[in-house]
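In this view, the complex is presented without one of its protein chains, the others remaining in place.
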Amino acid sequence: MGVLARADAEAITARLAEAPALPRHARLRGPETGLVMARGRQGGDGAPFNLGEMTVTRCSVRLADGLVGHAYVAGRDTRQAELAAVLDAALQDPSRRPALLSAVIEPLAAAQAARATREAAKAAATRVEFFTMATMR
Amino acid sequence: MAYVAVKGGERAIEAAHAWLAEERRGDPVLPELSLAQIEAQLGLAVDRVMAEGACHDRGLAALAIKQARGDLIEAAFLLRAYRTTLPRFGASLPVETDAMRIRRRISATYKELPGGQVLGPTFDYTHRLLDFALAAEGGVPEPAPEAPADEAPMPRVTALLAQEGLMAPELPSEAEPRDLTREPLNFPAERPLRLQALARGDEGFLLSLGYSTQRGYGNAHPFVGEIRMGAVTVEFEPPELGFPIELGEVTVTECQMVNQFAGSKTEPPQFTRGYGLVFGQGERKAMAMALVDRALRAEELGEPVEAPAQDQEFVLYHCDNVEATGFVEHLKLPHYVDFQSELEKIRLLRREADGE
Partner (left out) sequence: MSGLTPGFADPVPAAQACFRALLEAMARPGRVHRLAGLPEAPAPLAPAAAAMLLTLADAETPLWTDAGPVAEEWLRFHAGCPLVAEPGAASFLLAACGMPELAALEAGTEEEPHRSATLVLQVAGLERGAGWRLTGPGIETEHLLEVEGLPRGFLAAWAANGARFPRGVDLVLCTGDRLAALPRTTRIEEAG
């Protein structure tokens, strides 16, 4: 679910084109956009405090075979939330799970990991390598 | 205070709004700014509007900036107004900043620390010379260099000091914080509530207050223990699921300001911390917030409360720029009746003074 929360509707749709068709679904709730109050901790590790809200879109669906899926994703992308909810339901079906994992979830996760690695590499390039000249001691 | 209902301005207001729209667009010969451009190229303005609007949504903040013609306080106001139209699903789990995907992390107290000093995309060390190459259509810069990333964890500097027993620890707590968007502020305000107010407070106001503590109004001798900026995962536990799920990532900036503390009857001399955390890349704001947070802890640490930055009511009642704007700008509303009474009083006093 974290992978789908980080992927936009376009990226999910593009991956779904490679996967077996998703079953039909009915909307149980949403997709609807609301807020979640994001919290931090005082001093970084103490008591929680309210940092500020963030927009979140949620959706719950039921597939024709009865499986129910839920999604809550940051932002206002209602298509992303609905696709994530349908995938959440479909992934609970052992006969569909392997194909969806390999066609949708794993490639999205790999793309996200690659982006994170690239960013970490840029950060690493700005890491200061101190050297102290002996005479200055 | 008395206001008079005044009619008859409708047509003037419509014309003013039409002119505003025209001014907003500017010369139609020039290409119009897109929200994607604002989001990508004025990213720090977007971050500031999200922080002071107390609502994380880059697209909405970009829209607010466009609509407000770049007036960032007006944009924060627009974002605050919009958020009131949305239902709240609940509160997230507290974000864990020690698990941040680091883009920047520096410490002014330890040169060599686990994980190292990572400068990230900073203005520091730039020469602050206007770059006329940017004026001449800057183009696309060369990609930034990359280096193999160290997988080593980046512990907090405050944790290093705490291990030695030299840093006052935060007491572990899962207490439900009060929320000033739901109940009015009252005093004394406990620290979580103060931090919420500071996190959405005006950067300029907090910066000046933080500066005042350094200049002697509040007896602070702070060090930047650590500043870190990067993406944190936000988790939320929907009631229907009963377990936490990831909503996505948001960028935050955190500042741990380390301050000497002389000790009290019950506490040994040690370091104490001021804490700053803001949405987006907002280092100046996070630092100012940390300075003011520490100043506001004076009373609980048994220090004298003498300076403006240590006065809860002064700081918390005045740090919100949307509230401040509302009250200052309401002076533009018709005060015709109020003013008539003042005029009459002054005329009367004049007549009395002129020897009646």
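The chains carry the letters A and B, assigned in the order they are written, with residues numbered from 1 in each.
As a convention for this text, a residue touches a chain if its C-beta (ideal position, glycine included) is under 8 Å from a C-beta of that chain, and two chains touch if they have at least 3 such contacts.
Values in this document were obtained by computation on a predicted structure and should not be read as measured data.
Shown as candidates are B:43, B:59 or B:90; the residue that touches the absent chain is B:90.
Note that of A:28, A:111 or A:125, the residue touching the chain absent from this view is A:28.
Although one chain is not displayed, chain A still touches it through residues 26-29, 32, 60, 62, 66-68.
Touching the omitted chain from chain B are residues 87-90, 182, 239-240.
Note that only the chains that are shown with their structure count from here on.
Once the centre of each chain is set as its mean CA position, chain A and chain B turn out to be 26 Å apart. Across the interface of their complex, chain A is touched by residues 50-51, 54-57, 59-60, 83, 86-95, 97-98, 101-104, 111-112, 116-121, 144-150, 156, 158-159, 170-177, 179-181, 191-193, 195-196, 199-200, 230, 233-234, 236, 238, 240-241, 245-250, 252, 254, 256, 273, 275, 277-279 of chain B. Across the complex, chain B is touched by residues 1-2, 5-6, 32-56, 58, 60, 70, 72-76, 116-128, 130 of chain A.
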